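For this view, one protein chain was removed and the others were kept in their places.
Moving on to chain A:
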Amino acid sequence: MDEEYDAIVLGTGLKECILSGMLSVSGKKVLHIDRNKYYGGESASITPLEELFTQFGLPAPDESYGRGREWNVDLIPKFLMANGQLVKLLIHTGVTRYLEFKSVEGSYVYKGGKISKVPVDEREALASDLMGMFEKRRFKNFLVYVQDFKEDDPKTWKDIDPQTTTMGQVYEKFGLDRNTQDFTGHALALYRDDDYLKHNALQTIRRIKLYSDSLARYGKSPYLYPMYGLGELPQGFARLSAIYGGTYMLDKPVDEIVMENGKVVGVRSGNETAKCKQVFCDPSYVPDRVKKTGQVIRCICLMDHPVPGTRDALSTQIIIPQKQVNRKSDIYVSLVSYTHQVSAKGWFIAMVSTTVETANPEAEIKPGIDLLGPIKQKFVRISEYMEPTDDGVESQIFISKSYDATTHFETTCLDVLDIFRRGTGEDFDFSKVKHDLGDEEQ
């Protein structure tokens, strides 16, 4: 370990592993350390099942749960948008070749105590039970407008300047009622709250396009999920980093980040010190350089049946828009199952999560829990949402944000790309990977 590196990365969560991969690919000499003896940190998939029970202080699971090794339980629920940033990163870096995915079967939205399929095209809009007949027509007109909208062609804007018009005004223009606005903003544009109504319409239109472009890829829903759980993603990017020369040390305590004149010069573990010019890490390695800005509650539920009302889907996402349950932020329900090799045959893993708003977070997720039917085992965890107070310009320590309550990886990728830009002074050059990885296809 007593060597000199361009960068030392601390923690093997997804963000750190993507960064490590990008830095190695860019020719940097990288040392990547985790204090745990497994990859993934917060974004690991816990295996075997006994380990999950132990982590939550519960006695070992009984034999009805099958073999513990068949389970890979995510601590943080997220799906990949099929046309989103993470899929682009996976493909451009070649990491996709280590992974296999399945499409998420259904995407649902909650209204008035029950769930309905999220309508995404004209046909589904007309068949949906979310809207009355006249509203369906108005929604259809809106969808057609968004589909035809091209950022570089003002003719398609139809007299709506997307930079100066707010999304609230656009809804008004199409005469969409509150309910339709609700599922459009939350289940299609995937906003967590209603602030977007006051912002320009362009962001929302882009998000709806991302949703429908993602959906167009594979049909059933815009979401993808990796076989064996989300924990495969950090492992894949770690392998990328290793292939480009990155050195990996798991189960290695980090005792000190060594500073000189306000700038990082190394990382000490026991009596070994590795020198470096930069450190990239998750908030847990630098408690004095981050602040808590919120909390996220996540409840893992093990079940032996799918979610009622989803046509027995083996994977689902359900969004409960905040207004439906008098909240400021949405509640998310995700479901994966044995078909993704994350549980024993016949088992399902649901996760209900939201941003904490009250002193009784467990009560906040009740509307989501109530949708699930009988639950065999619940694991509730409340995580602090940490953000860096140090932008790294002086210290050369670049810190990622905690994983937020969003259901997909778009904000994860934006954070990673931003950190990379701050750390290296340039955008990541994808061409550096593609060319080299052609090697194995000669």
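Here is the rule we use: contacts are C-beta pairs under 8 Å (C-beta built on N, C-alpha and C of every residue); 3 or more make two chains touch, one makes a residue touch a chain; residues count from 1.
Heads up, the rule we're going with is that contacts and distances are computed from a predicted model.
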item	value
Missing subunit (named according to UniProt) among the choices "Exosome complex exonuclease RRP44", "small monomeric GTPase", "Mitochondrial import inner membrane translocase subunit" or "Ribosomal RNA-processing protein 42"	"small monomeric GTPase"
Hidden partner chain, touching residue among A:61, A:236 or A:306	A:236
Sole contact to the chain not displayed, among A:20, A:43, A:83 or A:322	A:83
Touch criterion as defined above, residue of A:71, A:110, A:244 or A:348 at the omitted chain	A:244
Touching residues (missing chain, whole complex) on chain A	39, 47, 82-83, 87-88, 90-92, 94, 96-102, 217-218, 224, 226-228, 232, 235-236, 238-240, 242-245, 247-252, 339-341, 436-437, 439-442
